[in-house]
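Removed: one protein chain of the complex. Kept in place: all other protein chains.
Presenting chain A:
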Amino acid sequence: MAETTLTHTDQAPRPEGWQGIAADWASDQRAFKNVSWGKAMMWIFLLSDTFIFGCFLLSYMTARISTRVPWPNPSEVFALRIGGSEIPLILIAIMTFVLISSSGTMAMAVNFGYRRDRRKTAILMLLTAALGATFVGMQAFEWTKLITEGVRPWGNPWGAAQFGSSFFMITGFHGTHVTIGVIFLIIIARKVWRGDFDTGRPGFFTSRRGRYENVEIMGLYWHFVDLVWVFIFAFFYLW
């Protein structure tokens, strides 16, 4: 479906400096030229979601710097015993690698989507979903390990109770985001595979016709979830 072309009929020169910036933003019909409604909405949603994760992380940091009992050492807590030696942060390193790789496959899916290569797009999206599901699975493994070691939301054997509470809350909230992403990746991959975006088949709930741009919008969400993980990784595991 073609984008509406937006031509400026008034050729009046734009003012210089800040006034020009304001005039551009305020100009006819669209503040962001050639940005579709869906993409604009996703960006604004992500901005709002950034504030949610920001508040979570700031609250966690407040708890961590103000606690009067020792904070458990992440290198020891998040270590795995492999072949007789403790390897610090190994699971997290693998999880992070998996999630970042899924951003790569997602970007490739977007590319093939715009080339109308249905098969490759769908396969790459499913691969992304599989990597995301792997991430969530490893997170479940990590949770199980910590729970068997005695970490609870209300306390743990090594120090400040807020360690467990923040850990389960923040990784849980992020894991929920990944899970929702996986579900929508599968839904959109199915639509691509079936050719909905070529035939203009209306959506079941919305009765709107989708476009290959939906793959890119899905990608925005997915990259955001990955980016948030980088911050969680840095502030929770590396601090």
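By our rule, a contact is a pair of C-beta atoms (placed from the backbone, for glycine too) under 8 Å apart; a residue touches a chain by one contact, two chains touch by 3 or more; residues count from 1.
In the analysis below, contacts and distances are computed from a predicted model.
Enquirer: One chain of this complex is missing from the view, so tell me which of "TonB-linked SusC/RagA family outer membrane protein", "Iron complex transport system ATP-binding protein", "Cytochrome c oxidase subunit 1" or "Insulinase family protein" is its UniProt name.
Expert: Answer from the UniProt record of the missing subunit chain: "Cytochrome c oxidase subunit 1".
Enquirer: So which bits of chain A touch the chain we can't see?
Expert: 1-4, 9-10, 12, 25-32, 35-38, 40-41, 44-45, 47-49, 51-52, 54-56, 59, 62-63, 66-69, 153-154, 160-162, 164-165, 169, 173, 205-209
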